[in-house]
Structures are given as C-alpha cells and as structure tokens.
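Below is the structure I would like to discuss, written out as structure tokens.
The complex appears here without one of its protein chains, the remainder shown in place.
Residue numbering begins at 1 within each chain, and the chains themselves are lettered A, B, C, D and E in the order written.
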Amino acid sequence: MGMKTDMRLIDDNGLRIDGRLPNQLRPIKMQVGVLKRADGSAYIEWGGNKIITAVYGPHEAYPKHMQDPNRAVVRARYNMASFSVDERKRPGPDRRSVELSKVISEALTSVIFGDKFPRTSIEVYIEVLQADAGTRVAGITAASLALADAGIPMRDIIVGCAAGKVDGVVVLDLNKEEDNYGEADVPMAILPRTGEIALLQMDGNMTYEELTAAMDMITEAAKKIHQMQVDTLKSKYRGDEDVE
Amino acid sequence: MGMKTDMRLIDDNGLRIDGRLPNQLRPIKMQVGVLKRADGSAYIEWGGNKIITAVYGPHEAYPKHMQDPNRAVVRARYNMASFSVDERKRPGPDRRSVELSKVISEALTSVIFGDKFPRTSIEVYIEVLQADAGTRVAGITAASLALADAGIPMRDIIVGCAAGKVDGVVVLDLNKEEDNYGEADVPMAILPRTGEIALLQMDGNMTYEELTAAMDMITEAAKKIHQMQVDTLKSKYRGDEDVE
Amino acid sequence: MGMKTDMRLIDDNGLRIDGRLPNQLRPIKMQVGVLKRADGSAYIEWGGNKIITAVYGPHEAYPKHMQDPNRAVVRARYNMASFSVDERKRPGPDRRSVELSKVISEALTSVIFGDKFPRTSIEVYIEVLQADAGTRVAGITAASLALADAGIPMRDIIVGCAAGKVDGVVVLDLNKEEDNYGEADVPMAILPRTGEIALLQMDGNMTYEELTAAMDMITEAAKKIHQMQVDTLKSKYRGDEDVE
Amino acid sequence: MSNKFSEGVVAESKRDYIKKLALKGTRIDGRNFDEVRPLKITMGFVTRAEGSALVELGDTRVLVGVKIEPGQPFPDTPNMGIMTTNAELVPLASPTFEPGPPGEEAVELARVVDRGIRESHAIDLEKLVIEEGEKVWVVFIDIHILDYNGNLFDACGIGAIAALNNAIVPASRYNLGDDFKLPVLHYPVPVTFAKIGEWIVADPNLDEESIASARLTVTTNEEGMINAMQKGLRGTFTYDEVKKVINRSLNIGQQIRKNILGDTDDEKN
Amino acid sequence: MSNKFSEGVVAESKRDYIKKLALKGTRIDGRNFDEVRPLKITMGFVTRAEGSALVELGDTRVLVGVKIEPGQPFPDTPNMGIMTTNAELVPLASPTFEPGPPGEEAVELARVVDRGIRESHAIDLEKLVIEEGEKVWVVFIDIHILDYNGNLFDACGIGAIAALNNAIVPASRYNLGDDFKLPVLHYPVPVTFAKIGEWIVADPNLDEESIASARLTVTTNEEGMINAMQKGLRGTFTYDEVKKVINRSLNIGQQIRKNILGDTDDEKN
Partner (left out) sequence: MSNKFSEGVVAESKRDYIKKLALKGTRIDGRNFDEVRPLKITMGFVTRAEGSALVELGDTRVLVGVKIEPGQPFPDTPNMGIMTTNAELVPLASPTFEPGPPGEEAVELARVVDRGIRESHAIDLEKLVIEEGEKVWVVFIDIHILDYNGNLFDACGIGAIAALNNAIVPASRYNLGDDFKLPVLHYPVPVTFAKIGEWIVADPNLDEESIASARLTVTTNEEGMINAMQKGLRGTFTYDEVKKVINRSLNIGQQIRKNILGDTDDEKN
C-alpha cells in the first residue's frame, strides 16, 4: 500500500488501468479435483493469480500434543512459489505467510463442523504459483472448494474477496498496480448464506464511509463468486468443463 | 575486557569515573513479586542495569527425556532485550547467552533442594531490559529472590557480585566503561551462609594476589547485598516499599 | 568438474601430475579400532585424504517413529571438518553432505543383515579431517571396516573407489586437481564378492565406452583395496601394525 | 503450548460466569463493555534505547524499545527511512509462551502493530534519509512482553506509538549532525474487541480472551481515519457488529490517545 | 514420514502382483518395461517467471520456474554466470511430504537435476556476464512439486531443461540492454529405472517406486554423451544391469528430447 507513483489509476471516465469499472471483478476460473494424491483439491485463476489448493484429512493429529479433544484442528499453510512474483522470493515461510496462514486457518475453522472429528487435523495447503494481488482471498475461495471436494462437512462455503481505495475511489478486487500504489486494501472472507465475516483485515487510510462502502462492494461480489463455486462443484459431479 | 583507551579510569584521588571508591558498590534496588503470571518474580536495578526475573515451576518436565528421576531440573534462560544495549542486539540467543544460561542454571541448582521434586523442571527467566555491566551477577541475585518468591525450598539465597582490575587497581562491581576498558573481570556467586562459591568465572590478566583480593572484595560486598535480599523478602510480607 | 585451466593433466609420457599411470591408485593406509568410545572405528589415509569413521549400534532407534519394524535403520553421516579444505568450510551440513550421507546410508544398508535387528538403528559417522578428492569412496571403504570392527553382520565388505576422465584419458582415482579440472568423475562402491554395485554416481561428460572403461578400472582396483581391508582386519586380531 | 484438557474445564465454567455477568451489562472485573482497563505509560524506561515506553494495561505489562541506526534503504524507496517491528513473547511473561524463534502469535502481533504505524504514516520516513539511495535511518520497534494478562495488541500498539513519540535520532553518535526528535506525524491507536456469546467487549482481559469466539482490532488515528483492522479467532462477526466495533474503536482510541500524548507532554517539560 | 506398518502390508501384496505381471512382460498400468508414461509439457505456465514449464508425466505433476536476476559471480569464475537449483517438496503434493526446510529427498532431487544441467553445460554461462568479476546473471531453477505419483527425477529434469529453453533474460527490467533468450547449448534428459525383483523398468510410477529395491537415473544429452548418474535405494545392481540401463536411457532420452524440443517449437511459433 501507499507507494508513490505518478501513474493515474483511475482515468477520466472512471475506469481503472485494466479497463474495469470500480465494482467489477477480474476474470475468475475455478476447477476442483485437480490433484490425485490429495483428499480434495481445487485450482483457481483470478486475474493474474494462479493458485492451487489441496486438503488432507481429517486424520489423527500429530504430534499428539497438537490434538484438540473436542474438535478437529484446521491447519492452513499459505505458501508462495519462489517464481510466483517478479523478484524471486526465497523459498520457505516468511512473516507475511505465517500471518496469512494463521488468519486463513481461523477463517476456515469457522465453517467446518470440527466437533465431528475430535483429535484430528485437517491440513489445507494453498500454493500461489503466480501472484497478482488478492492471493489470500483467491486462496481461501479455492481452499473452501478443496474442502468441499474432500467431503469435509461445512456449514457454508467461504468466499474471499477484497476491495480497497485507489486514487480516492473505492474499488473492488485490486490488481497488482492498485495494490502497490493504492491507498487502502480490505481483504475479507464471508459465509454467503448468513453474511457472517470469517476473515477481515485492512490496511491503509480510509474514512468510516469509505470502509463500509468497500465492505458493501465485497458483500455484493461475494454472491457472484459463490455462484461460481457452486457451479464448479456441480459441474464436477456432472463431469462438465471448468467454470469461468 | 581489554579494549584500548586513553581514558583514565582511576583518578589521582583513587576514585573511579563514576566517583566510587574501589570497594564501593553501585546503587542497588530490589523488588519481589512484580509479575502476575509467574510463580515467583523479582526486579532489580543495579547501577544502570534493569533486570526482571521470573520463576515457573516446579512442574512435570517436558519433553519427558529431559526428566531426572532423582531431582528437579533447573533451567535458567538469560536473555537480553534487543534495546538493552547501545548497538541493537539481534533477538534470540547468542553464544554468550547460551553460556551464561548454563552457568547460571548450574549455580542455582546448587542451592535448590531439587530432590524434593523428582521429574520436574523449574524454569528461571532472566530478562535484561537495560544492560550496564555485571548483568549475570545482578541477574542471579534477582533470580534467587524470584525463587524464594515462588516458594522453592533452598538451602541459601545466592548472591552474585563481580570485581575486577582497572588501571592496575582491583575494584568492586565494574561499570560499563570499566568492563570495556579494564584489565580483568571476576563474576562470582556465593552462598552467603557458608561462603561456598556456586558460580565463578574470570577473564583478563591478574596475578594470584590481585585475583584473591578481588574475591575478598566480592565476599565482603556479598554480605551487604544479601542483607538487601533479606530485607526485600521481609518487606514484601510486611507490604513495605521497595528496598534501596 | 570442468573448471578451465591451462594446466596439462596428462604429460607426453601418459603420466599424471602426481606421476601415476592412468590405472594407478594413490597410496592407501588403513587402521581399525582407532577410537575408544565408538562400537567400531576405522581410519584411512588415501592420497591426501585423512578420514576417520565410527559406528554406534545397533541400538533401539530413537525417535520411535524412525523405527522400522522389519530391519535396522542405517544412518550414515558424512561430515567435513571446517579445516579439511583450503577455503574454510562453515561447520554443519551443507547440501552436498546431505546428499552424500543419503547415498552412503543406502549403500551400506545393502550389505548389512539388517533384518537381524528390527527397530534398531546403526549410526555410521564419517569425518573428513583432510580432503583430497574421492572422500566419499574413501569414507565408505573405511566405514565398512568400522562396521566390521563393530561386529555388525554383513554379507560383504564394501569397497569404494572412483575413476574419471582427465584430458580425454580415462584414469583411476582422481586427485584434487584432476577432480577440479577433469572432465568426468565416477564414484562407485562395490560388493567385492559378487561385483554388485551399491553406490554409483557420475558427473561430467563421457561416452558409453569411456564410462564402461572407467567402471572396469574401478572393478579391477576394488580387488586390491578389498585385500587391504581384509589384511587390516586380520592384522588387528593378530595385533600387527597398520596396513599400507 | 498448554494443557488443553484442564483449560477446557476451567474455560467452561468461566464462560458461564462471564456470560451471566454480561446479561447484567457488566464484566468479570466490573468494567462496562466499552471500558478499558487502567492504563499507565512510563516513558523513557530504558535510557539506552532511543525511545521506550513501559505500558501497563490492567495487569498486562509490555515494554517497547525503539532503536535507531544508520542502514541501507530498500532499492525501491531510496528516499525513505526504514521501520521494522519485532515482538518477543518471552516465556517470562506467560506459562503459555515458549522460548525459540517467534511463533505465529508473535508474528501476527508484530505485523498488526507494524501495520498501524506504517499505514497511518506515523513516522515521517522521508525525514530519515541521510544520503539518498545510500544511507537512511532504520527505526527498530522492539516489543518485549513482560506480563501477559490479555489484549497484547492494544498494549503493544500503544507502547509502540508512545515509544516512537519519545524517541531521539542519535545522529551525533554516528557523527551525522545533531540529534533530533524522531518526526512523528500521526498517533494511531489500536482498540481490540472480543466477542463472547452475543456480547462484544473492549480491551478483553485474559479470562475474556480465553473464552472469546472472535476478536477484532481496529486501529484509528487522531483524524478519525481507519488505518488497520485484524479479525482473529475461529468465530465470526456479522457485518453490523463490525460497523459498531469500528465506531466504538474511534471513540475509545480518542481517549487512549489523550493518555499517550498527555504523558509525553509531562515527559517533555 | 509415514506409517511403516500399513505400508508394509500393502507393499507386500503390491509386490506380488507387480512381479506376477512382470513375468508376463507387462506392468501394473499396462506399459512395457521401457515405456514412459504419457508426457505433457505446458511451456510458459507462469508468465511472471522468466521461463517455466508445467510437466505432467502420467499422474506426476511438477512445475519448474526459472528466475534470472543480476548478482555477483563466484570469485573463482569471474567470467561466468551462475546457476542454482532448488526443489520444494511441498506437502500439497503428497501425504508423505512435510513442511519445513528441504529434507534429504529434496536435496538429492535438486542436486541430481542440477548436475544434469550443469555437467552437460546446457546453459552457456559465459554468455551471462554483465561485467566481468562484478556482475553476472544468476539463473534460479526452482522446482515445485504439485502431485507426486512417482519418478520425480525425470519429471523435474525434463521440466528444468524445458523451462530453461523457454527462458528470457530480463535485461531491460534492470536497464541492462535488450532482453534476450537464455542461451541453451545442450538438452540433457534424465531417465530413471527401478529394479523390481530381477526386472528393471523405466519411469517407475508410485506403486513401482514403493517396492523397488534399487533405482538408477542416467542423464544423457542429444550427442549421446552421459552427463550424470545417480543410483539410489538400498538394493544393488550388477555391472551388466548398469550397462543395459545406460543403453536404454540413451534411447528413451532421445524420444523424450523430441517432446521437449517439439513443444518448444510450437511455443515459439
């Protein structure tokens, strides 16, 4: 956020540098059941993001002291491939991915009926193969498909989406340039059925009105994304092509 | 030890750069029971040193292979806050703190009736918040207060104190400049009741006579420091103010 | 391999820079039972290599999840002393030593009657004190002596030896300069009784004919080295001097 | 990290008791829902640091030290100083903290505090250039937890901005001119809320934190701007709850800010 | 890393079945002994990388990305670029992979792939000097396993040379002139064989790999030269077996090389 640039991010017609309207999503493409070894898996392309996710479990949690006698422990691991960004990223977890893994784990836990599987763990792996802003929300959107694909019982299928502020305008689903030079970013994950918020972060500089406008935009977009998730899952069982 | 300087550390009147006589301690202030979570705790200001110590235990030692079937295992951890010194210290243990943690653990073990608590561990944490030479002996002095505060049975309350050699003169309780530019440092920890030596290190360049003179000075000073420890513990139960 | 040099590695008489013929080994000297603490040990000098090896076990494998219910787990650890090479090596395992430890472990496993000791581990330590090319094959040659010294039942005593290509000529047992500036290196470990190959690596650039010529040379040399191993073991029980 | 069994039983009865109190509009320590625990800030506690603040928020005690040293700028921001935030959950502070490199709790804490400072542009980093592209001042915000009794986010966030506001750039030590006060432009304050049952309380203490289903931290500045948010724990908030929490955090943050700035003024006189 | 007991039982019956098939000259997936699984290479899968290849070898799927950045040469090779290979066995790809720093499997894999490329002089490193002794191009070959179903060596070795052959040196990004194609001189291809009983099969799948007694990888180039070999597992080979394996690898490698180069040509048009 907040790097300086002379670039204009919103043009005179109110369009964004990639030609989108303020409340317009980037193209999204989803696929489930893409991996053989994993118990569940999903792949998502969202703008320039390419993210693959896998689920293993539930199985007995190991080491034992990690077991929760009352519920399954959900452990998400967000990881970026070293070649996923312009400047090569050193392999292994950095502080950012540690934090994202934590908040994603917490968000996914909120929808899983974990009390059905005490003492177990459910591992969720989110591998960012190509990054283009919004990886955590794209990742959580795909991860919930992978959980569904693995047959994990859930009370809803989580949708992630972000909004933010760019050149003073509240916009949906920031791309990389908007993320770098914009004024605020609000990543959020929603339970579409109830509208509950399972993940919420924000950084930048926003008034109360701007922030709620951004959250309204996300809430609206989440419905579309959720429909794609549902169609993707349905099409898998009907043997259809990918959903775009 | 032994960095070169043009600074004179002892003036024509035999006084040190902070105005002390050779056998004079810096001001010391102690307090016990300063932390809520810990089982025992103590805080010490000793010259410019500010050190807080805590004790947890005895409780079952973990992992199990660390258990001693005959006695409690005492694990001291000496740690310096990154902002405790002029040049920021990288967080985490360095080789110096690993060594100090080891000799402090051994020294504290010598007074604890550990055979009363087989298979347990007692953790002692020494956090140096501000460092000004003599942190290990100040730390051990405070740690034994914290052990007493935690109700750990001990055959004595250990006192730490250092002496050294500066401009050819044997002096008590080196300050930071004396430690950097002096010729020798002798940190020691004593059981005041019996005079036994539980911790003893030395580095520098001393004759046998100088070394024993330094140890004599420490032995003398330890009596004063011990009295402060006793007063501090007493005052806690009487609800008095800090001991200075 | 393959660093460039103007040095001629084979002279007009077909001799190598250390005066050897293409199929000539460097001087080798072996000794067993050199360490007191280890269950078995051996020392080898091979050209400029000085390598000491030790064996501990079989004993219950720890941690438990490392146990194999059907056989002993052989864990070799190849390590170079930091002063063993011209440019000081940072202590601790690097990627090369991790790989060598793995292939050496696998090679030694192939001769040990591991099913006699289920759930145990056998540790093999190879410490390179001075390195001069061919450390892994010298190390494995000594390690199998140490295993014999420890009384571990084996179906054969493994012999390691290397060959390679230098100035276009296939040569046996590369020295340091040949290793640095040569065109190929083929380290190999053989079970002398059956001629089975337990370790085989290769890097460089060789035709099929060159490669098989190199392997032929190793096979031939392995007989001599094996005889030295046998003599060394015999002499130990007869109380003789070292075998050279 | 802790014994989940015994924790479970204690938590259960605590939960019941805390919820009963909440029905009556009060809390386990007698506070009302928006009431923050007593806050005491001791500026300049560590004189060897360039800035420091010992924060006592109820029984929670944290020490924030600021060190400032010359260093290289990042290639993409040659004309800006650097700030970095680190948190040590030393085992002195809690039986649940373990020695070793920062775990996910410590990393999240440091990053949330960092975001509040960074995104509000609290430090005027452009004033921290020594030689463009070559040498800038690096500001290290180091957080040391001393006694963990709930709500580290707020204690540490308050300590960080207080310590920064109190910091001197030690230029003379490095022969780089006169020392000067670290230029601070904004005063971001985090306020954390815990959701317990259907109730949402500010500045949760350890008991409340241990049974909360969800947590939300909102960092706002003196202009009423929102600079950072972080939701935590495995429960959820409704959109309405989030809106109310943001509004409450603006009010509470304003009160806390007076405390931070008030103390600083005392210190300066 | 896995449950050795249940593995043992499954392996036993698998072993019997696979050996029975081998007697009839066939394999568990119907292939003959020298038949490689279907190979699909998607070039340029990751556009943010300087070169990349998604390799599907049967059900095994790996993604190799090449990043190229300026850096310092090694002191002893001032007039040569640098290449380095890293493999991540991310736990997404298999229940037997664990998070954390590369274990011995990942290290061996990366080093075997590296040796094939390096020893064949596949990259013309002398063309990667920016300023002699000061600045050269550093080529990072990063291997990301996506779905582990046997024979990573070949999938990764194929992906590495394909991604390199597809890579562009991003000179313009660093104001170092025009971008140019990474100069590739040779096309090394690893072929791996597994020994099962007395049979030796090419490109083992996961079932075959799990019961194999020994493994041998031979990397050869388009000129029929042998550039690297690596024997693995706790069994042995006879000398005759090794000779035959080398010959078979030369043939099979030639077929695979066509696939790599064919795809590249498609990509370029």
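Please note the rule applied: a contact is a pair of C-beta atoms (placed from the backbone, for glycine too) under 8 Å apart; a residue touches a chain by one contact, two chains touch by 3 or more.
Because the structure is a prediction, the values reported are computed rather than measured.
Note on the chain not shown: across the whole complex it touches B, C.
In the complete complex, the hidden chain is touched by one of B:10, B:154, B:169 or B:211, namely B:211.
In the complete complex, the residue from B:10, B:154 or B:200 that touches the missing chain is B:200.
Of the listed residues B:191, B:217 or B:233, the one in contact with the hidden chain in the full complex is B:191. The chain not displayed touches chain C at residues 35-38, 48, 50, 52-54, 56, 77, 79, 81-88, 91-92, 123, 125, 127, 129-132. Listed by residue number, the positions of chain B touching the unshown chain are 1-3, 67-70, 95-96, 98-99, 101-103, 106, 109-110, 184, 186, 191, 194-208, 211-212, 215, 219.
The rule is short, and it goes like this: only the chains that are shown with their structure count from here on.
Here the chain-to-chain distance from chain A to chain E, counted in touching steps, is 1. With chains reduced to the mean position of their C-alpha atoms, the one farthest from chain C is D. Chain centres were defined as the mean of their Cα atoms; on that basis the chain farthest from chain E turns out to be B.
Computed centre separation for the pair chain A/chain D is 27 angstrom, with centres defined by C-alpha atoms.
Each chain gets one centre point, the mean of its Cα atoms, and the points for chain C and chain D are 58 Å apart. Taken as a graph of touching chains, this assembly is arranged as a line, each chain contacting the next along an open chain of partners. If you check each pair of chains against the touch rule, the ones that pass are A-D, A-E, B-D, C-E.
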